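Notes to accompany the following structure.
Excluded from the complex is one protein chain; the other protein chains are retained at their positions.
Chains here go by letter, A, B and C, matching the order in which they are written, and residues are numbered from 1 within each.
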Amino acid sequence: MNAAKTTAVAPVSADEAKLAYYEASQWSLMRRRFCKHKVAVWAIYILVALYVVCMNCDFFSAYDPNEFHERWVDMPPQILHFGKVEGYRWPRFYVHPSIRVRHPVTLDECYYADTSRRVPLEFFVQGRPWRFLGLIDTQLHFFGVPDGESCFLLGTGRLGQDMFSRLLYGGRISLLVGFTAVFLSFFLGISLGGISGFFGGKVDIVIQRVAEVLMTIPHIPIWLTMAAAIPKGWTSLQTYFVMTLILACMGWTGLCRTVRGKLLSLREEDYARAAVLAGASQKRVIFVHLIPNFLSHIIATLTLAIPGMILSETSLSYLGLGLRPPIVSWGVLLKEAHNGQAVLNQPWLLVPALAVILTVLAFNFAGEGLRDAADPYST
Amino acid sequence: MLGRYILKRALLAVPTLLLISFSIFMFIQLPPGSYVEVKIEQMKKEGTVDMSEVNQLISRYKLDQPAHVQYVFWMGGLLRGDMGESFVDGRDVVDILAERLPPTVAISVITICLTWAIAVPFGIFAAVKKNTVWDYLLTFIGLAAMATPGFVLALVFQMAAVGWAESHGATFDPSGLFSREYLGEPWSFGKVIDMAKHIWIPVAILGVAGTAGMIRILRANVIDELRKQYVLCARARGLHPVLVILRYPVRVAINPMISNIGLVLPQIISGSLIIEKVLNLETVGPKLLMSLQNQDTYMAAGIVLMQCVLAIVGILVSDVLLSMIDPRIKFGAK
Amino acid sequence: MKPPLLSVKNLRVWFPKDVSFFGKPLTWVKAVDDVCFDLHEGETLGLVGESGSGKSTTGLAILRSHRPRDGSVLFCPDGQRVHDLSKMEHRELQPLRRHMQMIFQDPFASLNPRMTVLQLVSEPLKVNHVGNAEQRKQRVRELIVEAGLKAEFLNRYPHAFSGGQRQRIVIARALALQPKLIVCDEPVSALDVSVQAQILNLMMSLKEKYGLSYVFVAHDLEVVRHIADRVAVMYAGRLVEDGTKAQVFGNPLHPYTRALLASSPKPNPSHRAKRGILHGEVPDPSNLPSGCVFHPRCPEARPECSHIVPAQTRIDGRNVRCLLYESGRTLTDPAGADKAAS
Partner (left out) sequence: MQKDPILEFDNVAVEYQLDEGVVRAVNGVSYKVFPDETLAIVGESGCGKSQSSYAAMGLIQPPGRITRGHIWFREADGKPRIDLAGLDRNSKEIRSIRGGKLAMIFQEPMTALSPVHRIGRQLDEVLKLHTDMGKPQRIDRGCEMLRRVGIPDARKRYDQFSFEFSGGMRQRIMIAIALACNPRVLIADEPTTGLDVTIQSQILELMKTLQAEHHMAVVLITHDLAVVAETADRVAVMYLGRIVEMADVKTLFAAPKHPYTIALMKSVIGSPLAADGRLQTIRGSVPGPLERVPGCDFHPRCDACIPGLCDKQEPVFKDIDGKTQVSCHLFC
């Protein structure tokens, strides 16, 4: 009887599925194709998590990133444990306090974890003040430890700054730089490419020549000169802005060509022509027929362009040409790691490198997934 | 025919170069401050401000004149084969380049060869094994390699090299291209051997990202070509399946890559700048960085100009190569 | 007398091929050169030719998707005022667009994949500000039922349809504004035979119902023979012959028309005849032969054909462009014409 029931139900649901498919828009078809790429979907989850955590770094970090802890300099990470803590009924996260000692033979300072004590992590605690969304004053933090105890999940730097907090704050800058720089170059690229592709003729020729010349001249010297042009006395915000501008100025040419090429090919599509012949205005042709049809490609291209920007920022800052302390970015953190000449002794300082790799990898996977999904001819 | 084409292109390149060199010269002067100020600052720090030395510098290089006059002065020297003098080192730019170019070129050429040797077979392999475990594995490795910043790789490699040397009871200084005893020495057999011992680190680091990128491009190109009907036709002729792939789609897919060799030329000098800096190599890249930071105008302009010349030559080489290997372009069809 | 619905006079569409450094054209591709024909209300004109003959370009130039270089396109939708489409600016053309529509060859490319059937078919109504949303929806429903689709398909996207169904959507869209003239660019050549028949039937009944006029561009002679009232044959951008269907198919005058008819296969094995094979190939439109463009392939070419460009000659209410029929020549050398006709 059960079997009979399922066979009776199956065709209906199959028909419904088919109908849903027929009435699915290109966006939802794209989403379906994208969801087939398991890795790309995971990459998106990771990116969302990264952005949520880094954009709210005030909340998620336990310490001020530029606060010096003289007692805990160059300290290795305190490993997070889960288990029973004295005085508490339920098992919870805890760390062992680190104790600084002098090595009996080499006389170097070193830390060891005092396994006899367990310091429980407390969640949603009050701490240093910050502003939620820049508006609401609050002191709430995601986690913290009682006063006098330490909780450096990724160790500390040469001056005793909490590396975990610095990683989050650095991520905020690095991730934003990538985003804004791509956004800026996208703006430049799409407007110039759009003008170029839609109007054609002389405007097109001029824009294309400029783009070609920009692509001919080696990027790095321009980059360097522009970066060197940032006056040393500028505020961090100004530096940051110039930085994104530099990245955008070098990055728009590729996007411009993509946009132009896509526009040119779409403009020749029969449906665009059909709209013109139906009496549609140019504005309508552009906004109803052309833009929606290349938006998905552009989104994919953008996603693939962000990692390049992040890597550029990291490299430039690493060379000391981009962002400089006290701004914290992943590139700045890595520069500090190198300056310390301590990679062998303090390997935890390289954690920002892992963050960069993870982010870039996630962007690349997500971008490739998007690109495949945007292409209706892919299988 | 080809000769005339090259000549025509070369003549066209002259005004382009003039324009580019002028903009470069202006560009380098763009940042506030000049070498003179840097120098005075430096002397202040040392506590000995000797204005006569500074004045001599100014009069010698017309540093008090506007930038375009300096440019003409510089160009005049260039025509005589004199690229000016590095303010910082106090040596001729030509000499510095002569010293630093050979290792730079060596690193790049070895890297390019290695990249091709690895990327071509793997790219074809990934394309043929499309959507298999092998393909996914290669894709993942490739994307991961491209996601890793070069300087991070450099740090890790250095660490590994030092660690390895220590575990074998030897000391190894991974930075630089030469051991200390060969620094500043003229080229000799021993120096070349010594360079070979050091060169693998930059080559490996530079090769990783390039190889990964190339595998992905080649894979995409070959997959595109595999769909074409002429592949099916070749198969229908009874050709061996391996030959079918090597003779037709690969041949077509590799065309644009061969022609892109020309575009690699400028990278021979600058592409590896960051890594060279990290590894502290005696190559052109770090010199460029230093000269730009110190407003060492002639040094920087000399290097950048050389890059531009290489870029233009590279594009020419690409076009010529493409016309030589792709008959469609050779005969003026589309 | 009422002016014809559409009157194309000396239409020229040239595309620049090589341009100088400053964008000035050096050589031209003469896609359409000196084409003249009339189309009366309720008529179907079949525009036939091989690839590169300029038939599609002619169709597009009528609707001003290409700007003609020369000549005029006189359009008279209401039987009174005559508009010269070839000289008008886009803004002036806008109000006339509702009287003329187009059906494209590739039903996959001519529908925006991001729009539903409702949006697609109502677009001409919307951009011409006809009715409100609810009225438009009602009209679209009528239109797609008229075109042979189900009303519940309104919210589906083009990817849900087969080629034939898509072409029905295109037809519904073209009909939305109740135009007088529809230019059809190979509307059935991308479809399977059985679907072709469905679409042709639909087009014929719509024509009868609404008194439409078609310019039907096609390479398939059998299809044109089926649907057209008048036929115009194009070769290398020139109109070589035009007349009623009976005239062109029954008694073709131009050697090219004859060759074309002879070489087109018929789906009837009992009529399998010795094929008249036309040697050579269609010339490159950027490098056309001198004189009569057809002379290198023409079985009846004479020495003068290579340097004299034939003018359009009118014979028994039809036009032909061939030296054989230029004034008096038919009389002086009837043997040649007879031989050709046999």
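Annotations for the structure displayed:
The working rule: a contact is a pair of C-beta atoms (placed from the backbone, for glycine too) under 8 Å apart; a residue touches a chain by one contact, two chains touch by 3 or more.
Bear in mind that the values here come from a model prediction, so they are computed numbers and not experimental data.
Shown chains touched by the undisplayed chain in the intact complex: B, C.
Touch with the chain that is not drawn comes from one residue among B:Arg91, B:Lys197 or B:Arg251, which is B:Arg251.
For the chain left out of this panel, the touching residue among C:Leu39, C:Val223 or C:Leu324 is C:Val223. Only one of C:Cys36, C:Leu96 or C:Val282 touches the chain withheld from this view, namely C:Val282.
Residues of chain C in touch with the missing chain: 50-51, 162, 164-165, 192-198, 200-201, 204-205, 219, 221-223, 225-226, 259-260, 263-272, 275, 277-279, 281-282. As for the chain not pictured, it touches chain B at residues 228-230, 232-241, 247-248, 251-252, 255, 325-328, 331, 333-334.
Simple rule for what comes next: only the chains that are shown with their structure count from here on.
Seen from the C-alpha centroid of chain B, the farthest chain centroid is that of C. Top-ranked chain pair, ordered by C-beta pairs in contact, is A-B.
Chain C has its Cα centroid 55 Å from the Cα centroid of chain A.
Chain A and chain B, compared by their mean Cα positions, are separated by 29 Å. Counting partner chains per residue, chain B has no residue touching two or more of them. Considering their complex, residues 23, 63, 65, 94, 97-98, 100-102, 104-106, 109-114, 116, 123-124, 127-128, 155-157, 159-160, 170, 173, 177 of chain C touch chain A. Across the complex, chain B meets chain A through its residues 20, 23-24, 27-28, 30-32, 143-144, 146-152, 155-156, 158-159, 162-163, 266, 269-270, 273-274, 277-278, 288-289, 292-293, 300, 303-304, 307-308, 311-312, 315.
On the side of chain A, the complex with chain B involves touching residues 213, 216-218, 220-222, 224-225, 228-229, 231, 307, 311, 314-315, 318-319, 334, 337-338, 343-344, 350, 353, 356-357, 360-361, 364-365, 368.
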